[in-house]
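Just one protein chain is left out here, and the rest sit where they should.
Let's turn to chain A:
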Amino acid sequence: MPAVSKGDGMRGLAVFISDIRNCKSKEAEIKRINKELANIRSKFKGDKALDGYSKKKYVCKLLFIFLLGHDIDFGHMEAVNLLSSNKYTEKQIGYLFISVLVNSNSELIRLINNAIKNDLSSRNPTFMCLALHCIANVGSREMAEAFAGEIPRILVAGDTMDSVKQSAALCLLRLYKASPDLVLMGEWTSRVVHLLNDQHMGVVTAAISLITCLSSKNPDEFKTCVSLAVSRLSRIVSSASTDLQDYTYYFVPAPWLSCKLLRLLQCYPPPEDGAVKGRLVECLETILNKAQEPPKSKKVQHSNAKNAILFEAISLIIHYDSEPNLLVRACNQLGQFLQHRETNLRYLALESMCTLASSEFSHEAVKTHIETVINALKTERDVSVRQRAADLLYAMCDRSNAKQIVAEMLSYLETADYSIREEMVLKVAILAEKYAVDYSWYVDTILNLIRIAGDYVSEEVWYRVIQIVINRDDVQGYAAKTVFEALQAPACHENMVKVGGYILGEFGNLIAGDPRSSPLVQFNLLHSKFHLCSVPTRALLLSAYIKFINLFPETKATIQEVLRSDSQIRNSDVELQQRAVEYLKLSSIASTDVLATVLEEMPPFPERESSILAKLKKKKGPGAVTVELEDGKERGELNGGGDRGGDAAIAASNASTPSPSADLLGLRSTAPVSGTTPSAGSLLVDVFSEAGPSATSAGVNDDGFLSSAPPTVASEDPAPPLPESDELLNKFVCKNNGVLFENQLLQIGIKSEYRQNLGRMYLFYGNKTSVQFVSFNTTVSCPGELQSQLNVQTKTVEPLVEGGAQVQQVINIECLTDFIDAPLLNIKFRYGGALQNISLKLPVTINKFFQPTEMAAADFFQRWKQLSQPQQEAQKIFKASHGMDTEVLKAKLLGLGTALLENVDPNPENYVCAGVIQTKAQQVGCLLRLEPNAQAQMYRLTLRSSKDTVSQRVCDLLAEQF
């Protein structure tokens, strides 16, 4: 092809670009640009109509200026005019400008859409492609609304040119990604799937991207693509390198298409049809075999293309996780790459092996490469590769090699890049705890960790070592000895002083027999560090000192002297001063017995927290907001997430007082008891005043539910749950308190609190009538498999509920493992002789067992990445059914029980949350991302957790909340 004539006749543009390039300074450039902008503005505003060429030239200049990074606030209209030019070159520039610079100016969008519509119907393939490119580049909702119906038609029409089909497929993909609700494939599904059979390889290449995206969202509708994809793949894999002509890339037949086919298959489980599966396994074997053949070219493009297919095939093998033979072959192949001279291949092999390590079939095979990986950690020159090696070591670690891996990681830590130290520290701490057989090794490891990388040891890590030492008496003496030795170092990290202070304060007596570590020696050692430490550490040391006074009366005089010194007792820091004063006083007036009681050894910590999520901070408290009756259904949703302060505990303990008149609904608490006038404003009282006497006759008969249950026919079996019970359940996903149910007779209020995997729920049954309920009986049942997932215990209630009175029932819930269904609450009672039988779903949902987890952005993304297997993710895209107010959203997300993480998502509009679901069987870490699109009034919700059922359930629950 001849060299292009520069600028295509737009000489003015070339001159302008040269001018800019010749500018010596930023100021000169800005000056030149302002001059040009003024010139263009005057041309556009001038009386003389501009010809198409000039318009094109100026629009192109504006585009150039914009791409330099300057703002452009005019010229859009001229660009739109260019769209309807019949000169291709002008149209093309117009479209380019629009693609790069479109903003959602509604007036313009209408004009642009008009121009696009004309070009789409022009039957000129070049124009059609331009228009499709523009839609794909902009991808806005307005465009989806205008064209999502038309493009599938173009895509499958028999007379559409191949090039247009290709553009149409990808255009549709972009629209689907932006506005999935507007792209309805329905009737086109099967014809789109059959594009996989198209003769034109380009059409298949474009269409498969669309099909993969649609399949991943609607696997069932598109499942016929599996066999088509397998046969297409098989044809490519078995073809000679020259068969596919221009689709052969450096002797590799159709590498892009092959990768995409393998990727598409990863949306599905292994094919059920034996023949299809056999063919696929054959393909995968061929791909693995080809990796062993000598290369057909020395060019890196050849090996990249070939290996791209190989890695994608290995991903598929790992995804299936069912063919031990293939998994082990994949592992061996990756093992070869670990020592390849190409850095890229080493990187990818380490990354890919990380996922292989978690498969039971290949875990052992991965472990055989430990020496190579350790070597990589030591010798790789690129930090990103070393990072992969560290990840892989972490993934392949088990009881058999933990000591070796932890030792290697520790020694690497001494020279590790600052960017990955904190992560390495966490990993070492987690592995050391997880695989500790003897706890002295664990203590050594953590103390080493502090010694080597003290700055990167977060509080959680040193808290954890203290918890473990306190809970395990077999290691206490060893810990005291080791930490004492570590403190001997002339310079030791402050974290070491903290651990030392705490442990010696508790267990210093265990080593006090040795004269080298006599009480006074211990104290002097600790106190020699005191002046170098920050205030919180000094405070901790002061507490250690008073503990010493209790442990070793012989140190009392020395320590009292220290406490009495001006630098302590008159310290400018209030906390330190107060401790010094109080401890001094305590030591001088309290008797030995009192002192021994006050300063008793710390009790064991209640329960092991997950070490992986050692960053757990806040305990989840129950919502503690009074429920307003009137708003229970609307605004009340916010209450659960509102205040989680300390008052919560008080409110909860008040409510748990087993008094029959206890009323969580503060508004009417006094009404029935103290006989406030009926106009007091509470709903319950209003019901009395309005429908009081007639409630028994006319008023109640209006209630369909009553008339449908006449006494004689009434069944004693629990009624099926009310149709609205799911809706009622959804109202309580993000809140713990409120009115669960209300009809003309009965109101049921709920107050609940959850800690770890336990929950307690108070149900308040209020009789709204003036007549007593007799044979009042409630039962809670767990249908089906829920029985093995939840342990629910109830206390029976009094069988008589007086008119206007309220009874309370306490339900204890233990979550054994994750669950989907809700327990059923059945209430039966007789009212005026008629049996009432109501079943509701009890609002116990899996998210109630969330504990919020705070984490920094880096941790979040790392964990997010670790949970990247398709089944670990659940995603929903849905329309907003309430307003999209930020505060409301935040309150709901908090109400869900997760921690709302600030400054994590790069897009401030989005929300990310993290939490751990506590069940008896396991703890499930869960990450969440909610992306609101205010313009489209849509949300995208993504859940990732280590358990597929949890991701799905939380996603389902939460999707109903917005």
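Operating definition for what follows: contacts are C-beta pairs under 8 Å (C-beta built on N, C-alpha and C of every residue); 3 or more make two chains touch, one makes a residue touch a chain; residues count from 1.
FYI, contacts and distances are computed from a predicted model.
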### Query
One chain isn't displayed here; going by UniProt, is it "AP complex subunit sigma", "Coiled-coil and C2 domain containing 2A", "Myotubularin related protein 11" or "DSBA-like thioredoxin domain-containing protein"?
"AP complex subunit sigma"
### Query
Out of A:112, A:171, A:526 or A:790, which touches the unshown chain?
A:171
### Query
Looking at A:39, A:84, A:114 or A:209, which makes contact with the chain not pictured?
A:209
### Task
Kindly state which of the options A:322, A:336, A:384 or A:812 is in contact with the chain not pictured.
A:384
### Task
Based on the whole complex, identify which of A:289, A:488, A:588 or A:907 touches the chain you can't see.
A:907
### Query
If the hidden chain were put back, which of A:63, A:284 or A:483 would touch it?
A:63
### Task
Go through chain A and note every residue touching the omitted chain.
1-4, 6-9, 14, 17, 21, 53, 60, 63-64, 67, 69, 71, 87-90, 92-93, 96, 100, 126, 129, 132-133, 136-137, 139-140, 163, 166-167, 170-171, 173-174, 177-178, 201-202, 205-206, 209, 246-247, 249, 254-257, 259, 263, 266, 301, 304-305, 307-308, 311-312, 343-344, 346-348, 381-382, 384-385, 387, 861, 864-865, 868, 906-907
